[in-house]
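Shown here: the complex without one of its protein chains, the others still in place.
Letters A and B mark the chains as written, and numbering starts fresh at 1 in each.
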Amino acid sequence: MKQVLMGNHALSYGAKVSRAQVISAYPITPQTEVVELLSKMCASGELKAKFIKVESEHSAMAALIGASATGVRTFTATSSQGLAHMHEMLHWAAGARTPIVMGNVNRAFAPPWSVWTEQNDSLSQRDTGWMQLYAQNNQEVLDSVIQAYKVAETFDLPAMVILAAFVLSHTSETVEIPKQEKVDEFLPPYEREYKLDTDQPHAFGGLADPDNYFELRYKIQKAMEKAAVKWEEVGEEFEEIFGRKYGLVETYKVSDAKNLIVSSATIASTARNAVDALRSKGIKVGLLRIRVFRPFPAKQIRAILNSVDKAIVIDRNIGFGASGIFYQEVKAAMYNEKNTPPIFGVVTGLGGRDVSSKDIIEIYQSVIREEEPKSDIIWKGLKE
Amino acid sequence: MNLKIPKEEIMGHGNLACQGCGATLAMRHALKALGKDTIIVLPACCWTVIDGPFPHSLVDVPLFHTAFAAAASTASGVKAALEIQGKDTNVVAWTGDGATYDIGLGTLSGAAERNDDMIYVCYDNEAYMNTGIQRSSSTPIGAWTTTTPVESPKKSRKKDMISIMAAHRIPYIATASIAYPEDMIEKFKKARDIKGMRFLLVFCPCPTGWKYAPQLTVKLARLAVRSKIFPLLEIENGVKWKLTKDITRPIPVTDYLKLQGRFKHLNDEKLEEIQKIVDEDWDILLRKTEK
Partner (left out) sequence: MAKKSDKKITFKKEKEMPPYAISFYSMEFNKTVSWRNFRPIIDYDKCTSCMICWKYCPEAAIDLKKKKAKGKEKLTPVINYEYCKGCGICWEECPVDAIDIEEEAG
């Protein structure tokens, strides 16, 4: 059934058709519509879930960890300050191996206050053990929630589906809401092997000394590595049932590309227009969109960057004291490759400053003249 | 000999507590009252260590370790999941005064305001004992702790946690002391059979933190009640206050305070001040319990 949905509501419908059983959330601009619609769905019985109206995001995540550890499917959503507030519990969710799925609306951090889009909030959490996925349209937001549950529950790793503030969260697009029977076919109920159950009394998360802790961390990393393979498998299975294909990355006109633009989320979708405009002038440029950021798709990135002359990574974020974060990770993945091209890093659009297709064309044309990057950050769109 | 206390031990042997630990005795009796159909949610506190390290556990019930501030919120989530699964298991948050009075106060208030279905227990040893005896807002006035050294002992009163919980109008609040295990078990059993948010504050002396020889733990828990410092009471729906033990012939607070190293620096003036505070608080309490 096709409906016109804002990005936030695509998250709500994703949770609904995935049959989330316990939802616990705290409102924050620009996520509020996610939880308002889910509240309505729970109240009317349209979604048979318990909605705990917690008093903070830290509590939202703690409640879901408790619920997931008891063996039910869980969902929440948040943004920036809220995501930061639950940071301690994000680590807890990964360590406790609870396959929680969360929607995060990318919003810039305060101070100063901002409600506009930037990726620092989710990227600040990249080492917590959560899988991370950056969506470029509302259909992908909804579909990714369903896929995230499948991968998360296979490896007992939590996952966040990320969308840009306002650009996606509040933009209405036509979205196909998958039929419930088809989602049920794709996503069976969650079965947790070791859960809080008086039939099997265990303690969970007890003190692990240096003789025991290391291996438990190793297991999380191994699960992430297997999850990278599973995301591709799940993408293929999803295509068979629903007719839409998603992978760890998305390529656009790369097969004969001399140079590459690498980006994520809504900058990538704008970059597609820029690529088309450049191509119409005969410039052989392609686009690589990184969709799943954790686990980092190094294999897929190497396969594509190995055959281009130059790559430009466009970051709508910054790792202060270093450089754009996708840039750092792409460079690191390519470092040991024999054929690694020069990789340029552009930081733009922070705090929601608009990035148009014209901006991306200008970025491309100015950067491509350089042989080698002269610095780790090329700022674009900044007031001089 | 008719034992009012259930014989079965659910707690198990080999705990890692200090000798004479009041909090361990509290758990022993709490589990006797609650039974095996219980899930414990345990934030950072002494019991994090007492239950034992991975892959061991002391108690014969499921137990979930959670972050310091997150006991009530994690318990809310566990209960919601059990309700979805159609199970009636008791969810018990087992917390120290640090988690309850301080860092977890917001989460506790949230769960209480929602009247989430759980038994929230605070075993109160009046300081952050697990991290080495630092003051909490439960530390009584004048007490020594590592962050309120004798040059500057605790200036403020012990936070009135019971009044705070009563303000939330939750179905059941009770205080208990490990010196009165029959009373404690009765209150836990009563709490077990009520739905909604139940709050139990259990007074647990700590030999390591209060600086006394370990054999006095139960005696101190008794003297605290007899000197009116720790009243034994129940509150229904936040409004009906009832003393479960009336102290008609109180002992002077000095009988309780002088046995503990953490109070030995107090001069007569300070001791009189403490007696005055205890007497005033008792009068205020009596007025709340009037019909």
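By definition in this document, a contact is a pair of C-beta atoms (placed from the backbone, for glycine too) under 8 Å apart; a residue touches a chain by one contact, two chains touch by 3 or more.
Small disclaimer: the values here were computed from a predicted structure and weren't measured.
The absent chain, not drawn in this view, touches the displayed chains A, B throughout the complex.
Interface note: of B:105, B:164, B:194 or B:218, the residue touching the hidden chain in the full complex is B:218. The chain that is not drawn here is touched, among residues B:19, B:131, B:146 or B:237, by B:19.
The residue from A:191, A:211 or A:240 that touches the chain not shown here is A:211. On the side of chain B, touch with the chain left out of the figure occurs at residues 1, 3, 5, 7, 9, 11-17, 19-22, 24-25, 28, 51-58, 60, 178, 181, 207, 213-219.
The missing chain lies against chain A, touching residues 95-97, 156, 193-194, 201-206, 208, 211-212, 215-216, 218-219.
Assume only the chains that are shown with their structure count from here on.
Rounded to a whole number, the gap between the C-alpha centres of chain A and chain B is 43 angstrom. Remark: chain B residues 36-39, 41, 48-49, 51-57, 59-67, 69-70, 72-85, 89, 106-107, 109-110, 113-114, 116 touch chain A in the complex.
Considering their complex, residues 21-22, 24, 49-50, 52-56, 58-60, 62-72, 74, 88-89, 92, 196-198, 200-209, 212 of chain A touch chain B.
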